[in-house]
Structures are given as C-alpha cells and as structure tokens.
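This report concerns only the one structure given below.
What you see is the complex with one protein chain gone and the rest in place.
Order of writing sets the chain letters: A and B. Residues in each chain are counted from 1.
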Amino acid sequence: MDIERKLIKRASLGKLVEQLRAEGKVVLAPKKKKNVVFFEPINTIDEMSTDYIATTQSPKAAAFPKSDRILKFENGKEGIKFEGQPTSVYPETVVLGLRPCDATGFDSLTAIFNWDYKDQLYNDRLAKTTFIGISCASCDAYCFCTSVKGGPGNTHGTDILLTAVDGGDFLAEIVSEKGKKLAVSGQQYFEADSGADKEKFLANVPVKFDVDTLVPKAQNSFESPVWLEQSLRCIGCGACAYVCPTCACFDMQDETTGSKGQRVRCWDSCGFGLFTLHTSGHNPREVQSARWRQRVLHKFSYMPERLNVVGCIGCGRCSRACPVDMNLSEHLVNLAEA
Amino acid sequence: MYKENIYLPYLMNIERVTEEAPFVKTFRLKFANEEEGKQFTYKTGQFGEWSVFGEGESTFCIASAPTREGYIECTFRQAGRVTSALASLGEGDQIGFRGPYGNVFPIEEWYGKSLLFIAGGIALPPMRSVIWNCLDLRDKFKDITILYGARAVKDLVYKQELEAWKNMPDVNLHLTVDPGGETPEWKGEVGFVPTILDKVAPASKDCIAIVCGPPIMIKFTFPVLEKLGFADNMVYTTLENRMKCGIGKCGRCNTGSVYICKDGPVFTREQLKGIPAEY
Partner (left out) sequence: MDDLRKKAKDLLESQAVNVIIGYGEGTSGAVRAIFPRKAEETDKLIYDDRCTQNLAVYLMKHEIKHMEKKGIVATIPAMRSILQVASEYQLKEDELVILGIGPDGKLVDIPGFKAMEDYLATQDFGIQEDDKAILRKIDAMSMEERWSFWKDELSPCFKCYACRAACPMCYCTRCFVEVNTPQWIPISANEIGNFEWHLLRAMHLAGRCINCGECGRACPLEIPIHLLTYKMTEDVQTDFGVTAGLKADMPSVLSTYKLEDKETFIR
C-alpha cells in the first residue's frame, strides 16, 4: 500500500482519542508515574505523557500480556471440564505513542508465535490492535535503532505514524489498511498534508555497528570468551527480558481456587538460573555466562537463522532498565569488532 | 483434530495403571472424545505435554508403539509437581495430553538392517515405543539386540515385557544392573551399560544403534560404539530438555539454534556433533 500523507492538529488528535473511546476501543498510551512510563488505558489525551524517549515498558503486552489465560477448567464429580480462552472477548485496541522501533518489535513476536504452529491468543490480540506511532524527535545514548535497520521515522509496523512538525501539529502517514480504516472513520480530524519535510523533525541516531557484519560473527561466537567477560557483573534478573519488546519466552502455570482454575501463560526469562533446570538437577545452562550468551545469540544468531528476523529493534530498554549497566549495544559493538 | 488454540489438550481417561518400579508408573490412556481418538496419529519417538488440571504440564515421550492402536501409554517417574500429581491418580481419573510433538525415529530407513537398542534406567520408555514398533514389523529387520541396565533390580521397568523379550527366540536380550544392585536371585549381568556393551560386542555391520539413557551413560557408551565400528550416522539417541510449550515458542529447550522440541528429540550422533552441548 502506498503511504498517504495527511496532517492532524494536536487538538484534533485529542478529539480522535475521544472518538475511539466512544467507539468502545481501548486506547493505550504512555503514562508517567515517577520516572517510569507505562502503556496504560487513557480516556483523554491529557493523561498521555509525551516526556519519554522510549517508554520503560514496551508495548508488547498489547498482544502478549505478562499473564494471559489459555484455558479455564473445573474438576467436578462427572470428570473434568475445560474450555479454551475465547478470543472474541479481546477488546479492539489502539496503541498510541509507540515508537517506530517498538512497532517493528512485533515482527519478532509474530515470527516466534507463528513458527509452524499458529498462536491464536497472540494473533487474535494483534489483529484487534491498531498502532499509531510517534516518530522520535530525540534519542539518548542507549538508542541504536539505526544499527538494526530501523530509524526514528521508520513507518514499518505502524498503521499510522505521526511526526511532530512545525507548530506542534503532526504529519500523519497512513501506512496500512488498518490505519486507513481508522483515518476514514475519524476523517474529520485529518487535514491535507502541509508538505513538511519529515526528515528535519527526526532525531539523529548514530549507527553503532553493522548488523550484517554482526550476525555472521555471532553465529560463530558460541565458544568465545566474551560471554564470560561481559556477564561477570550480570546478576541474573529478568529486567532486560521483561522490558524487551521482542523477548517472548514464557512459562505455563495452573492456578486454582477450590475446584476451579485456569492455565495461564506468563513471561519468563532465559536469564534466570532455573529456566532450563531439569527435574533431575542437571542444568544445561549452569552459569550466568551461558545464559547471557543465550540471550544475545537468540536475538542475533538463532532468530536470523531460523526465523529470518533479527530479534532486536535497538530500543535500548534492556540497557536502561539494567541495575548493573549491562549495555547491550556496547556488547554488540565488542562482538562485531571481535 | 485441528485445534484453534494450540495449547488446548485432549482429555484422556486413565484405563490402566501399572507400577513399573519404585516411583515409576505407566498409564494406558484412551481419548475421552472417541472422535479425537480416531483422528489421532503419531509415530515412534514423539513426545507430548501431559497435564493434571490444577498442577500444570510435564513433558515426556509417548511410550506405546503406534502399531498398537486404540490407546496411548506414558511412563513417568514421580519427581516434580506434575508427576507427583499424576502418581496420585488411578483408573477412571482424567488427565490432559497435547501432542504428538517432535520428530521421529526413521524406522523405514532401517529396513533390512540389524538393530541394537541400548537403554539405561528410566530411559527405556522412549525406547520401548520403538522396540515394539520394530518387533511388530519383525521380518523387516535382521538381528535385534536389546541391552538394558538399571541401578538395581528393583529399578528395572517393564518387567513383564522384559520377560516377553527374553522368551522371543529372535531377540537377544541382555539385562544388567550396576555393581551392588544385584539380588541373590539375579541371573543377568552385573556392570555398567558401557562395560556390558563392550563385553557383548554386537557386530556393527549393517546395524543401527539406538541409545537412550542418562547423560553419563551416553557419554561412556558412544566411545564403545565407536570402537565396535558404529559410524556416527548409524547411532541414534533422543534428547530431553526442559520444555513448556513443546512447539518452538517458549524458548527453553534450544541447544544453540537447534530446538529439541521441533528439530528433535531424535538425533543421530553425527547431528549432535554439529551442535553445542546445551542439553
């Protein structure tokens, strides 16, 4: 689909949010609490924060929530009854204010959740979600989208991409059929394109490494000493994985109250020591360096090889969230130059 | 049967419970929904996710042979949360089953060859599926040799079936227990599996070796096979890693870029040499 350019005034964007809410849609937008920015439901645009480089939590929960019901069951006298989670109850959702990098993160998730077996829970949530992205006017030292073939104004993955231009109005690029549908239903808020030069309003994100050089190096680095050197200070928490827009590792757990219960899928992290522990006590990834290697190689070696997608969008969230300054882009530069 | 929600299990009725050894049981299971049972097919070597509602799922192989229709079986050792809950169930109770997942033993490729099965401890179940499958097609193969060892006599599983194999004129069965694990009545071998393998020394010509057992047994068995002249592409094994989904998504079972759930669990020794040993 050709990208159509329009203009939406800041005030009109607020009205568009009100219309989406009136239509019964959930609107998720960045909300700030202390210094932490989450995607949370908003009713009016005033609740939305614009003071963020990347949100603390990625928007992945829109399609892959931290805890999601798979099925419900009941252990009764006449045996066990269970039913799968009906996906028809998932709400129509608009995610507003995600960054261009965030939108490409769903490529990774979609590849994982559709590798041969199609994951209905994920796919149905995603199908009901429309992404209105906002281009990056600024970046910080942790950002490296341009090193993984993204960019501060990249339209890929968004349905509509807004870029703040002169006077605080937004250039609105209508990228997909979903975006077009939304723009048509709210057409009174969209105006003719003012012809602004989009590039002028975008952050300059320096390229730190060449991903096409990095991937083949990563594929031959399993035995490299870099993993131990990089990970000595890693304390093995899951902060990086849980803020990551592409990390998809999960656990499945049964939770019961009396005779009823549910089976849920919840986030998990390959950085945890017990992640791969066998019941026998044997652990194939006994030490943190093996777990750190798994995290990096999964994204830069295994996913490119098996799913034809690099599992990193360069948002830098993992490095901002890390309590011990495990800086991913620094480590990737090490690896690319090794 | 195609399920839209790929994590939905089949509901299975427990038809028969066999106590195999201390803490080891076998369930014979039938599909609660007959229609699902009719459409269900699997091959030897495949595994499933077995669940107790309220406790969760656990991963292990299908222990029955696809040549025996109308039911499936699993054998498990009571060890963690789910297997402990399974162990408390009896005939008439219900469990969940998802599968079959993973690749298979390429039995058709072995037609016309001899077979050597080597198993240790609780690793006989994946082997039992392929053994019965091959015995049910007995005229397709030349010699069939089974070497099975456990820590002690009481730990040998499938005792009735071991008796049956012993009485088959066209099966060479060698049973062994670790030193100290024998009883006064024990008539089998005493010694670790690799040692007994070396002693029995089956011919490697036109022979496929299938090895299942704890990592330490596999580690010491492979060199003996090599000494006996088994080429790496004639030695098969089946790997286990912790899994949740069984279908390549939960991110737990990979060793390097190879996913045991999707690319395995069956591998040749040749394939194993090409991947990192994260298992």
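Just so it is clear, a residue touches a chain if its C-beta (ideal position, glycine included) is under 8 Å from a C-beta of that chain, and two chains touch if they have at least 3 such contacts.
Computed from a predicted structure; not experimentally measured.
Engineer: Check the options A:Ala11, A:Val184 or A:Ile235 and report the residue that touches the missing chain.
Structural biologist: Touches the omitted chain: A:Ile235.
Engineer: Out of A:Glu47, A:Glu74, A:Glu255 or A:Glu305, point to the residue that touches the absent chain in the complete complex.
Structural biologist: A:Glu255
Engineer: Suppose we count only contacts with the excluded chain; which residues of chain A make the list?
Structural biologist: Given the touch definition above, chain A has residues 33-36, 38, 56-57, 66-67, 140-142, 228, 232-233, 235-239, 241-243, 251, 253, 255, 264, 266-267, 269, 272-274, 286-289, 319, 321-325, 327, 330 touching the missing chain.
Engineer: Tell me, which residues in chain B touch the chain that this view leaves out?
Structural biologist: 80-81, 84
Throughout what follows, only the chains that are shown with their structure count from here on.
Engineer: Please compute the C-alpha centroid of chain A, do the same for chain B, then give the distance between them in whole Å.
Structural biologist: Roughly 40 Å separates the two chain centres.
Engineer: Would you tell me which residues of chain B are touching chain A in their complex?
Structural biologist: Interface residues on the chain B side: 3-9, 11, 32, 51, 53-57, 79-80, 83, 94, 96, 214-215, 240-242, 244-245, 247-257, 259, 262, 276-279.
Engineer: Report the residues of chain A in contact with chain B in the complex, numbered from low to high.
Structural biologist: Within the complex, chain A touches chain B at residues 70-71, 73, 75, 79-80, 82, 84-85, 112-113, 115-121, 222, 248-254, 256, 261, 263, 265, 268, 270, 275-280, 282, 284-285, 290, 294, 297-298, 301-302, 305-306.
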